[in-house]
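Sharing a structure below in structure tokens format, with a few things to ask.
All protein chains but one are shown at their positions in the complex.
Now for chain A:
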Amino acid sequence: PPAHSRSDWIGPPDQHSNLRPVIFYVPPEESALERRLREARQEAQASNQRFWARHNRAFRQEKEEFIYSRLKAKGLEMRDESGQKATLNAEEMADFYKDFLSKNLKKHLQYNRDWYKHNFRITFLMGQVALVRALRWLRWRKKSVEQ
């Protein structure tokens, strides 16, 4: 993002976590409240990124292992004669999906709780910041009208 910009910038989805990173603008006259908001957002972003990057990597890895073990059991190689990667059909993959989901359920429940907490906190802080800014603007308007 350009150096002179006064707003946050959001980027393309991360290749591991599929989440879009945000670069936060730190205004020189940032108030304590605004700093708390920015830090909450940064913390949520970092925590989300960690979770999803790890989770997606684990998914891909376990999927590969599953395909490999199933193919081996069937006596096939990972790549057939033409060099194409051998695949399993949807019904065979279904076992993997079911397994993966049940293995990770607890992890997801914990993540859900964390995510909801982050989300509510951030939105609440945003509300506070917006309110403070609105009041400040109104006071400024009143002053300029009186002058």
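The criterion applied here is as follows: a residue touches a chain if its C-beta (ideal position, glycine included) is under 8 Å from a C-beta of that chain, and two chains touch if they have at least 3 such contacts; residues count from 1.
Methods note: contacts and distances are computed from a predicted model.
S.K.: Name the absent chain as its UniProt record does, using one of the following: "Signal peptidase complex catalytic subunit SEC11", "BolA-like protein 3", "Protoheme IX farnesyltransferase, mitochondrial" or "CTLH C-terminal LisH motif".
M.R.: Looking only at the record, the undisplayed chain corresponds to "Protoheme IX farnesyltransferase, mitochondrial".
S.K.: Pick out which of A:Arg35, A:Arg60, A:Lys74 or A:Arg141 touches the chain that's been left out of the picture.
M.R.: Among A:Arg35, A:Arg60, A:Lys74 or A:Arg141, only A:Arg60 touches the chain that is not shown.
S.K.: Mind listing the chain A residues that contact the chain we can't see here?
M.R.: 1, 5, 7-13, 15-20, 22-23, 48, 52, 55-56, 59-60, 64, 67, 84-88, 90-91, 93-94, 96-98, 100-102, 104-105, 108-109, 111-112, 115-116, 119, 122-123, 126-127, 130
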